[in-house]
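As structure tokens, the structure follows; a few thoughts come after it.
Incomplete set of chains, arranged as in the complex.
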Amino acid sequence: MLSKKNCFIGCESDYQSARMVLFGAPFDGTTTYRPGARFAPKRMREESYGIETYSPYLNKDLEDINVFDAGDLDLPFGSAQKALDQIQEFTHKILSDGKIPVMIGGEHLVTLAAVKAIKRKYDDLYVIDFDAHADLRDEYLGEKLSHSTVIRRVCEVLGPKKIFQYGVRSGEKSEFEYAQDNTYLTKFVIKDLEQAVNIIGDKPVYLTFDLDCLDPSEFAATGTPEAGGVSFEELRQAAATLGKLNVVGCDITELCPPYDASGVSIALACKFLRELLLSI
Amino acid sequence: MLSKKNCFIGCESDYQSARMVLFGAPFDGTTTYRPGARFAPKRMREESYGIETYSPYLNKDLEDINVFDAGDLDLPFGSAQKALDQIQEFTHKILSDGKIPVMIGGEHLVTLAAVKAIKRKYDDLYVIDFDAHADLRDEYLGEKLSHSTVIRRVCEVLGPKKIFQYGVRSGEKSEFEYAQDNTYLTKFVIKDLEQAVNIIGDKPVYLTFDLDCLDPSEFAATGTPEAGGVSFEELRQAAATLGKLNVVGCDITELCPPYDASGVSIALACKFLRELLLSI
Amino acid sequence: MLSKKNCFIGCESDYQSARMVLFGAPFDGTTTYRPGARFAPKRMREESYGIETYSPYLNKDLEDINVFDAGDLDLPFGSAQKALDQIQEFTHKILSDGKIPVMIGGEHLVTLAAVKAIKRKYDDLYVIDFDAHADLRDEYLGEKLSHSTVIRRVCEVLGPKKIFQYGVRSGEKSEFEYAQDNTYLTKFVIKDLEQAVNIIGDKPVYLTFDLDCLDPSEFAATGTPEAGGVSFEELRQAAATLGKLNVVGCDITELCPPYDASGVSIALACKFLRELLLSI
Amino acid sequence: MLSKKNCFIGCESDYQSARMVLFGAPFDGTTTYRPGARFAPKRMREESYGIETYSPYLNKDLEDINVFDAGDLDLPFGSAQKALDQIQEFTHKILSDGKIPVMIGGEHLVTLAAVKAIKRKYDDLYVIDFDAHADLRDEYLGEKLSHSTVIRRVCEVLGPKKIFQYGVRSGEKSEFEYAQDNTYLTKFVIKDLEQAVNIIGDKPVYLTFDLDCLDPSEFAATGTPEAGGVSFEELRQAAATLGKLNVVGCDITELCPPYDASGVSIALACKFLRELLLSI
């Protein structure tokens, strides 16, 4: 008769029996343009009760897989490094217990911490990145740790040619030049996923979805909206395809709830997370 | 020199000479997620003066057909059954006078009342339903009358295989199973309308447009937005195609104005209603 | 390191040891003007972490009193009577266990159910009502159960001259006439609380705060805002004064979060609830 | 059973029997800062159904006096002079028929047209102006007709010392200097209305309420909000006091609905208009 829901819909497994562990990393401390991604995991949990647990796309139900929702990390403000350290430590624990971490950002920088933890366990790790922005600057306003440098940092952790990037439509000229030698970057669209599938094979892979890869018409509530993006349907299909790889971790980032006047960006993020969880 | 408009643009016929009667059914009493569809008919009338009466798609003008705008029903709050009774009674009156009812919801449940009235006059009635949700639950939170059960109830009124559903992308697994025996359900998209056209032939048909079938990028202001929907252009073409059938009634539902921060959902609904009126 | 808060701040007592039981009654089914009060208890829990548990007004801390937050009732939609029955039943259980019910609405009608349950235990019950509206109609749009009739219904339950009303500045002429014989009604302001204190003495009393008694400048997010209301400071002082009576239950109602563009109404409601809990 | 309301609540008299004629002047063409006052009369009519027709302040009811709501003037855009001419002409007609014009702006400039029409009939006309701004510039951006010059123009029509101004808290230094010789200007507050009452006596008087005289906390939705204003209660009392004079016309202006996120400004304007109509 009484309800006090505090997990993402259908993610009611306990930690022990869970195959995947969902957690929030509510950090947006280096966001330069429109802050607020910190609110994403909390708001997604609340609004997730507006969607169904069943996916007619995949004919699967969240209630039939085992996901534990661990809640949000209590991250400090004012220091990016300290926040990243906590995320890395918690991701490491999940991995140590033989589970798959699924992180809800926060800004895209949080991906760096998760990748670092996973790289320790899986040395031949690949990353597939969906993003409107190249995120390949060496520094931004004098800082090495920034949402604009995160894939550059990830690249330094993994070594060259371990990252596939899709949907990129913004960056400095030098970032696109850096990409030529260091990542597989597909401008503007999602296509030729087979290339990634073939190169990666059964090696471990981390999927990171910066949701600003979506077109702002479908997903306006993000820190730095960029016209000309991909559609929900394209991203959903990509998740379904790549979910068949040996996915050892994944995240979605850059939902910024304060700019979601109509609520449709949060609803889309919830639906995409359901599809992602069911695809892995 | 003075204006006190209180009808939908171009619907200035009197009742006697009208072929179609437009009316509002401002009921949203079973909406569980985001209420406010009650405001749709009033707001559409007001905002309709932002569109033209002429359709360049159909090369027709609202001023050349005869539509009477009857205003809104004064529906009670707190009892779904009483509201449905009033809607059914008024629809019956319009039919008795040999006119076509065109209803603006309100939530989708209002369709049940209209269908019941029409079924009394046209026993071999078909229904064509555009909707993001299957709406085929048997009950919802213990209630038989709900926006989530409305097509199930309509199905019970009409008998099996009298309903065509398009654009459905959300529901419980059991709803999709129910659909297999009881409706013609097309998932995700609008396609193969010819099948409906052929089966229905010249039999009477009721068209119900739950506007949440549209993608939230084009139509955010609805109670339960679902990513991955159809476009205005697809829906407009469907109305143009199906308008050639023997349409004996129709409705549009689930516009929820309080969530229309930019006003484009209301504007789209007005334009779609113009196209629908001109198509029938 | 991880947080998954799902109670109102500082209300972390267990049921057994609790003196007060907080619960949500998310019903707004008879709201005629602007619905959305259903979202109030959930949103207040979330936003309560923006205030402190310590009150510098009372020099007390929520962490030092025992409040259990039971969560929200799962109320049905489409039938006011069924919703009221569930509220009455749950209130009865709290009372049976010797605890004080503290309810967060929902619309003001929910007060009727709580009062009915309490009247069964405390026959000589008084009610003190803060409200912009008289709520003394006999029926509204043909319905006996409505947010506009609730105090009339409460009056019928308690008998004449058992209700004190403050801050009332809206109603039909006949409602003010009814008040003359049946309630103690103070128009516009809060004053002469001593009269109530003296008449009630140590008899049991229920406090109901329809937050629309506040001026819309301080509290805009309500279903039917009425200019010319009382201030937060006046209401806070009233709660502090009346909290010294033999309070056997209380509620706050009519916060409507969808209309809280700036978030200050929710924040005020959280702060007022803290003061109310600490005053009793 | 059906409603198609298109007048302000309770103003359902016909023209013949009406003592007062309410009309909208939806012009905001010289607004420099935040346009949108054009939407005020239409939105006020719609939202007026959220208030009661009965005033507990005055113990009177709109249904007991005779007001005809004439709707809105169809004013041209792009030329202030043409718009003013139409307003003047319509006001003249109302006066010729022996009725009292009550105008809803629109920006404050519309007052000039009404005053011109009334001055033709009542040569010894006084004006009482409630306003945050002096509106006494001689020109603004090279224009003589502007919301910033309107009281200067009115002053030229009436001659010196025929205007009382209250609540003024913004203007250029030269405007305050001009006021010393030409108007009775009270800075910041409403006080000493007796002075106006005594000087005017039983001479004809026009009341103009630029609603930005109110504090933005109570009334945010206006073109140029100015902190430090008067309260609804103060303005309501002023209307009650001055309504006893020989009022031959009045207006309320500068409600700008697009900036009313929470809807409380429109609601306040409706309530004030009710009080104003009942006071005259």
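Chains here go by letter, A, B, C and D, matching the order in which they are written, and residues are numbered from 1 within each.
As a convention for this text, a residue touches a chain if its C-beta (ideal position, glycine included) is under 8 Å from a C-beta of that chain, and two chains touch if they have at least 3 such contacts.
As the structure is a computational prediction, the values presented were derived from the model and not from experiment.
K.L.:
With 4 copies placed here, how many are in the full complex?
P.N.:
Whole-complex copy count, per this file: 6.
Please note the rule applied: only the chains that are shown with their structure count from here on.
K.L.:
Taking each chain's centre as the mean of its CA atoms, which one is farthest from the centre of subunit D?
P.N.:
A
K.L.:
Give, as an integer number of Å, the spacing between the C-alpha centres of subunit B and subunit A.
P.N.:
38
K.L.:
Any idea how many Å lie between the Cα centroids of subunit A and subunit D?
P.N.:
55
K.L.:
Among the residues of subunit D, which ones contact at least 2 other chains?
P.N.:
none
K.L.:
So what shape is it, when you link every pair of chains that touch: line, ring, star, complete or other?
P.N.:
Shape = other; not a path, cycle, star or full graph.
K.L.:
Please list, in label order, each pair of chains that touches.
P.N.:
A-B, A-C, B-C, B-D, C-D
K.L.:
Name, in rising order, each residue of subunit A that touches subunit C in their complex.
P.N.:
Touch residues, subunit A against subunit C: 1-7, 23, 42, 46, 69-74, 86, 90.
K.L.:
Would you tell me which residues of subunit C are touching subunit D in their complex?
P.N.:
33-34, 168-173, 176, 187-188, 215-218, 220-221, 224-228, 259-262
K.L.:
Please give the residue numbers of subunit B that touch subunit C in the complex, ascending.
P.N.:
28-32, 34-36, 38, 74, 76-80, 141-143, 145-146, 258
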